[in-house]
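Have a look at this one.
As you look at this complex, bear in mind that one protein chain is not there, while each of the others sits in place.
Then we have subunit A:
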Amino acid sequence: MVASHLPDAVQGPGPVDVVLNVNGATHVVRIEPRVSLLDCLRDHMNLTGAKKGCNQGACGACTVWVDKRRVVACLTLAIACEGREITTIEGLAENGILHPMQKAFLSEDAFQCGYCTPGQIMSAVALLAEGHAGSDAEIAEWMSGNICRCAAYPNIRTAIRDVRDGVGGVGSAAR
């Protein structure tokens, strides 16, 4: 017998069971193969932290991590994420303790409407891990996949610097 979560030769176009590891927990969702990771998270798993801003990979509001790398969930098929480790904003805090980047976004007022914020934070944490926070110019360049229409950009850079430098009581980058 083949384990049921292993892909069949042909899947779809009707709904199929997809096994996803999201924020450390295993979920089985029954979705059509065309469903994006973003719609899967939001509409099928009730995880609405990743936002839909354009559904075209242009705004970055849907940024999540797949195997710790930042991706735009709107251009990622959910079914292609089987066997991978998916992390969303809901999985960033550990045991109810906010990630330093979350604290820094709050204390530096690095958002207004908050809609791009989960994507910004997921990008910002990954950016530090990538080693792309050496200077303000580097931060700005490597955060430019995440649009903030409220234009909180200078405060976003400050929040990232705070975490990088461990200032303002937000601690150093943990991950």
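Methods note: contacts are C-beta pairs under 8 Å (C-beta built on N, C-alpha and C of every residue); 3 or more make two chains touch, one makes a residue touch a chain; residues count from 1.
One rule holds for everything that comes next: contacts and distances are computed from a predicted model.
You can't see one chain of this complex, but its UniProt record names it "Carbon-monoxide dehydrogenase large subunit", from the set "Sulfide:quinone oxidoreductase", "Electron transfer flavoprotein subunit alpha/FixB family protein", "Heme exporter protein D" or "Carbon-monoxide dehydrogenase large subunit".
Hidden from this view is one chain, which touches subunit A at 14, 32, 34-35, 39, 42-43, 46-56, 58-59, 61, 88-90, 92-93, 98, 102, 105-107, 109, 111-118, 121, 137, 139-141, 143-157.
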